[in-house]
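Here the complex is missing a single protein chain, while all its other protein chains stay put.
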Amino acid sequence: MAYTEEELKKELETKEYEYGFYTDIESDTLPKGLNEEIVIAISKKKEEPDWMTEWRLEAFRAWQEMEEPEWANVTYKKPDFQDISYYSAPNKKPKYNSLDEVDPELLETFKKLGISVDEQKKLAGVAVDIVMDSVSVATTFKKTLAEKGIIFCSISEAIQEHPELVKKYLGTVVPKKDNFYAALNSAVFSDGSFCYIPKGVRCPMELSTYFRINQAGTGQFERTLVVAEEGSYVSYLEGCTAPMRDENQLHAAVVELIALDDAEIKYSTVQNWYPGNDQGKGGVFNFVTKRGLCEKNAKISWTQVETGSAVTWKYPSCILKGDHSIGEFYSIAVTNNFQQADTGTKMVHLGKNTKSTIISKGISAGQSQNSYRGLVQVNSRAENARNFSQCDSLLMGNRCGAHTFPYIEAKNKTAQIEHEATTSKIGEDQIFYCNQRGIDTEKAIALIVNGFSKEVLNKLPMEFAVEAQKLLEISLEGSVG
Amino acid sequence: MKNNSMLEIKNLHASVDDKEILKGIDLKVNAGEVHAIMGPNGSGKSTLAEVIAGQEEFEVGEGNILLEGEDLEELSPEERAHKGVFLSFQYPVEIPGVSVTNFMKTAINESRKAQGLEDMPANEMLKKIREKSEMLEIDRKFLSRSLNEGFSGGEKKRNEIFQMAMMEPKLAILDETDSGLDIDALRIVANGVNKLRSKDNAIIVITHYQRLLEYIVPDFVHVLYNGKIVKSGTKELALELEEKGYDWLKEEAAV
Partner (left out) sequence: MDLKEKLVSSFMAFEDGLDLDHPVHEERSNAMKNFETKGFPTKKDEAWKYTSLRGLQKVDFSIFPKHETTLEYKDVKKYFLHEIDTYKIVFVDGVYSSYLSETTHDGVDICLMSSAFSKPMFQQVIEVYFNKAASKDESLTSLNTAFSKEGAYIYIPKNKMPKKPIQILHLATGNEAALMLQPRNLIVAEDNAEVQIIERHQSLTGNEVFTNSVTEIFAGKDAIVDYYKVQNDEPTASLVDNTYISQKRSSVVRVHTFSLGGKLIRNNLNFYQNGERIDSTLKGVTILGDKQHVDHHTLVHHAQPNCESHQDYKGIFGDSSTGVFNGKIIVDKIAQKTDAFQQNNNILLSDRSTINSKPQLEIFADDVKCSHGCTIGQLDEEAMFYLRSRGIPKKEAKALLMYAFANNVLESVRIPELKARINKIIADKLGVRMGFDL
């Protein structure tokens, strides 16, 4: 039966109405799928200048030609890139009227982490008036930074307000065609942070508190750019330490750090996105590209505690371009249940007298797979390069796996590289010893794991370390029967 | 007469991998007493110590272990510790990354929790640590090192006694605490142990040699051989053993 034109029109009108009903809430969400129009639309929504739109399009065109990498030691069902909506306004999260409506399991975790009730409300998306306080905190915070000439804002804001800086540095460390996920991020990044520390300035506070209060939801395709001018210093804490129940399946963030002569950037991450349930259902795919560039005498230090996500693919790296520059990577990766992590670092020594240190602690439990993958490369002109790497794995139970894939490439005879790796388990005798001193088995494991991870935990800023320690405990709960 | 029994072991049998190691031990230790258990290698001394502490590796067959009249059978090692059982290990294990202080803090607070007490206030803990470490002539730097990691034999043993001092147990079992100690360290450790002796607690000293017993003078000496206590006596028995060795006892036991 054919429609009459009249009928068709009528039906379309009702449909429109149906959709229209949601328009108020979802007007900021683009339809699923990815093509040039979508990329342009994202750029337009953010009111970006033409050069930015063009930059995104170039990345998109490159991405189309690329293939999703398969070399990592992880298996998962590849996301359907046409089944994702690439732009949705923040705060799409459900709003609750009180904490009683929030998932009790989530609240339990908040409690274990020792997060205040007000903050719990904020993080869970409960509307509270305390936000006013937070905003004022944030405002004073911003004022202090502004006095020092520090710029700390969203990347969208930076594109509008400081285009010359963004233009100069964006994509210089992670080129838009660097890899599949980086290209995707470059094309569609929704938002992220921009941080600029002027010459000779020591940022007086950890750039984290602000983040935690104000940007609980950071989106799927986060883009971060940190520029530390000559002789400056900044310590940057990324991510929510709170256990965000982020149900977005795919995360592909890009972080670029630029440390100019004599500058130092300390970048700490605690990641505990939803790892999927204990049957391995659901959970976040976390495909991140993080890289820093060190000029002369500069230092970049990555510290990460990875306990979340179903699949993690992440290699925070340092390009040690300048003479005497230093790169550091301290990592704890915990996998439990069916989680898979393939993480590590790349230390590329280009300059003379460059130094790098890698300390990686992998803890596997349940049926998870935990891989360290790292590259230490000493180029032919990198006289007197030094590297020390230590990769330790701790296995809990007999159904998980720990893997170490270090690549060591040296082209200079003055290089000194040391790599050590060990694999161990928690000994029955260690547990008994603790038991004998009155410490129960669960607590004993927590104690031993914390001890195992200590060299890395020590690198975290104080308040972060305490939470990270608790996170380790929570992630491993029930891992020993 | 008031019953002041601290530990009572009745006809205790224990085995590992179907091999019986303890073959019927009877032992009664009253509060305020120090007992020494001696015997040749492989007689079951360390097994006895670990069975009392609740090591699950051993299968306990017949028999009972009573602490202040309470049967320990169903209790986990940590519950026994909470009730005041302390074992100074012959071979203390290493726990990398966990400092002595942190370990003690955890242990003490877990025991307090089990007794329904709040965590020990930090200043009190610190005061106690200072006091006990001075008593055992332990350098403060030592306390921030990883538990037993890279410790010399003597340091490990001294650390065990330090933990004993911190935890103030009712029943302390010292399993070959003298091995690996030079004479000065032995004197310090023994001195520490003696300071902890009181009418309210009891100590079992397991050793090969009479030497330690010159410093920690026992009220009773027992000889363990082939899973049984074959002879008991006073401190003079230890001297006799030192002089004559164990062979005469083996012969006696064989009859």
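First chain written, first letter: the chains are A and B, and each begins at residue 1.
We adopt the following convention: a contact is a pair of C-beta atoms (placed from the backbone, for glycine too) under 8 Å apart; a residue touches a chain by one contact, two chains touch by 3 or more.
All values reported here derive from a predicted model rather than from experimental measurement.
Taking the full assembly into account, the omitted chain touches A. When the missing chain is restored to the complex, the residue among A:160, A:357 or A:423 that touches it is A:423.
Only one residue in the set A:410, A:431 or A:447 touches the chain that does not appear here, and it is A:410. Contact with the undisplayed chain is limited, among A:174, A:318 or A:395, to A:395. By the touch criterion stated above, the residues of chain A touching the omitted chain are 71, 378, 380, 393, 395-425.
One rule holds in what follows: only the chains that are shown with their structure count from here on.
Chain A and chain B have Cα centroids separated by 50 Å.
Chain B makes touch with chain A in their complex at residues 53-57, 76-78, 80-82, 85-87, 89, 92-98, 102-103, 106-108, 110-111, 114, 146-147, 163, 167.
Interface residues of chain A facing chain B in the complex, by the touch rule stated above, are 427-430, 432-441, 443, 447-448, 450-455.
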